[in-house]
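Notes follow once the structure below has been shown.
In this view, the complex is presented without one of its protein chains, the others remaining in place.
And then subunit A:
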Amino acid sequence: MKRIAIVAIAALATGPAFAADPGVTDTEIRIGDVNIMTGAASFIGRAVSVGSKIAAAEINDAGGVNGRMIKIITEDDGYVPSRSFQALSKLIEVDEIFALNGTSGTANVLAMMPLIEENNLPTIVSTAPNELVYDPVRPSVFTLGASYSDAFYAQLKYINDNVDIENPVYGLIRQDDDFGVAVEHGYNRAVEEFGVEDAARIRFKKGTSNFSAEVAQLDRAGVNVLANGGIISGAANILSEARKLGMDIQSAQVWSEDMPPSVNLAAQAGYDYYVADYVALTGEANDAFLETAREYVSEDEIEAINRYTYVTYAALHAMAEAMSRCGEELTRDCTIENLRQLEDFPVGGIMAPISFNNENQLSGTAVSVYQLDADTQTFTRLTEFVDY
C-alpha cells in the first residue's frame, strides 16, 4: 500500500503541468465556438463556423498542433446573450474545451466574459471588435477587427481626398444604439478634420424598414456624401429611397454591405457605394483562400462564406500558432502568453498580419477601402490595409 502511495505521489509530482488544463489530450485539442446558428442572423454564424472548419482542417492536414488534432465544438446561441452564457457553460463543463474561437455578437461575448475570465480561457473575439470587449483588457481575451468608427472615417477620407465633388455636403443616418454611436464617431472625426458642411444627422431604431421620411430629410438638406449606417435591408432601403428621389450621392457603408446577400439587395439602387473592411474582398489572397476552402468544405458551405469566414479562419490560425509555440506542454497560460507576444503573424493576405503585442490585445485594425460596381456586383480595392 505504501509503495502504491509513493508511486502515485511520484507520478503526480512528475506529471506534465499541462494535465491540469482541460481540453487537451495526447492526440486532440478541443476548441469551442459559440455562435449564431439559428435565427435571422445565422448567416454570420454559418460563415464563422465554416471559417473555423477550413482552418482546423488545414492545420490538421499539416500535422496538427505538435501532433495534436484540432477539434471544433460549436454551440448555437441564437444571438441571445443568456443562451451564449449557457452554451459556454456547456462547452466548459461537458465538452471541456481548451480555448474559445467564436464568440457571437458584442452583447453575447460580454455575457460570456465572467466565464471566460474565471476559467482563464484563451479567447479570440473575431466577430465583435467592440471597444467594450477590449477596454478594459481581460488577460485571456484577444480581439480581431477594426472599429466602425475607423471604417467610416477611412471611407469618408477616401471620398474627400479622391472624389471630385462640387460643394460637398455631408450627412449621416445611423442606428440609435452603440453601433450607431461608433459610426457617428467616425463621421464626427471626418467632418471636423475635413472642414466640410455637416448638413444632417438622422437616427433610426434598429429594425426600421421604411426610410422614406429620413431620406427626404437628407435630400432636403442637400446631402451628397452620405454615411449610411443602415444594415442589410435597411441600407438597401435607404439607397432605394435615395434613387427614387434622384439623389446624386457618394455613400459610405457598413462592412456588412460587402457580403453577397447585402450586395444583391443594395446594388439594385444602382449606387457604386463604398465599404471599408479589415478583410480582403478581392485579389490573390481571396482567390487562394477560396481554392483552399474547396479542398475542405462542401459547395453548400462555400456558398455560406463571407467576410466573417476570413476573420475566424485567421483567428484560429493565430490561436494554433500560439499553442504550437508552447511545444508539448500545452497550457492555457502558455497559450495566452504566446498570443500576447504574437507580432506580424501572416494570415495569407486575407487581412493585415496579426499582432496582439499591444496594450489592448487588439489586432486587425487596419482597413482597406473598396468600391462596388453595382452593375457587376463586384468590388474594386481602392486602398491597402491602413490603420487610421
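Operating definition for what follows: a residue touches a chain if its C-beta (ideal position, glycine included) is under 8 Å from a C-beta of that chain, and two chains touch if they have at least 3 such contacts; residues count from 1.
Assume contacts and distances are computed from a predicted model.
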item	value
Chain not displayed: protein name in its UniProt record ("Anti-sigma regulatory factor", "Amino acid/amide ABC transporter membrane protein 1, HAAT family", "cytochrome-c oxidase" or "NADH-quinone oxidoreductase subunit N")	"Amino acid/amide ABC transporter membrane protein 1, HAAT family"
Contact with the hidden chain (one of A:Val137, A:Ile165, A:Val181 or A:Ala216)	A:Ala216
Residue in contact with the excluded chain [from A:Ala236, A:Ala280 or A:Val311]	A:Ala236
Sites on subunit A contacted by the missing partner chain, in the whole complex	38-43, 176, 202-205, 207-210, 212-214, 216-217, 220, 232-233, 236-237, 240-241, 243-246, 261-262, 264-265, 268
